[in-house]
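Omission of a single protein chain aside, the complex is shown with its protein chains in their original locations.
For subunit A:
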């Protein structure tokens, strides 16, 4: 099993490297002059030339890439153009905020989604099941920022007025509620559906029937016999959804004016702050890969065939 994890890790690193190539290509190496693009059409030729020097744009593309990659490996993400500070410094605060936001959304969404899915499976074809499958379908088919807007209209100042709709430095913890809820709603439906489908399959399996025929009580049937066999497939979907959070957070942060990586990314794109864009995109990709890796490991660990064979 350790070997399998190491292999997965290597593949993760490989993917990350591929992503770095794409990011670099898209932001710096594409035809057209990066310096001109950054400074805009009105810039004087001298300033463009100065920036070209500063960006090493005279070097061949491969050398530029290697320099950039070397910096990243050493933890040096470069200097932000717009405010002349280290990218790492610019990002540290927002990254923490965004990770907290994502973590809270995951914590809120996953257990509830798993529970709703499991209960739907147990009450298959009854009112609860129909309601939940209808509900998840509706929520899943609406874009997350629309869900956010609906939540604001319903619970924000215009509606019930329970929670503030815009993040501000002075606000209390209640200003986290709506962004977290929005992300949770965006993430939950596929988890609910997958959990329901997997549980139905597992509950109809012969080993669950056999456990019941052995006289094992229903709770043990559910938690001891059914749940461990449902973990593997469901973990994959949970991971995909949580990984989606890394990108999905961008629109939601923008909507709530939440000071996270999403907002930084939007600002950086607007300011043509190439090093910052590169860093944020790489970070999102990294989270994506990491979460999927964790899901793979959980899936492997939940499968006794793998667990025993590769000890």
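One rule holds in what follows: a contact is a pair of C-beta atoms (placed from the backbone, for glycine too) under 8 Å apart; a residue touches a chain by one contact, two chains touch by 3 or more; residues count from 1.
As a convention for this text, contacts and distances are computed from a predicted model.
Q: What is the missing chain called in its UniProt entry, if the choices are "Aspartyl/glutamyl-tRNA(Asn/Gln) amidotransferase subunit C", "Sigma-70 family RNA polymerase sigma factor", "ABC transporter ATP-binding protein" or "3-oxoadipate CoA-transferase subunit A"?
A: Of the names offered in "Aspartyl/glutamyl-tRNA(Asn/Gln) amidotransferase subunit C", "Sigma-70 family RNA polymerase sigma factor", "ABC transporter ATP-binding protein" or "3-oxoadipate CoA-transferase subunit A", the absent chain's UniProt record gives "ABC transporter ATP-binding protein".
Q: Out of A:8, A:212 or A:272, which residue would touch the omitted chain in the full complex?
A: Of the candidates A:8, A:212 or A:272, A:212 is in touch with the missing chain.
Q: Who touches the missing chain here, A:45, A:60, A:173 or A:304?
A: Of all options in A:45, A:60, A:173 or A:304, contact with the hidden chain holds for A:304.
Q: Even though one chain is hidden, which residues of subunit A still touch it in the full complex?
A: Contact residues on subunit A toward the absent chain are 204-217, 220, 224-225, 228-229, 302-305, 308.
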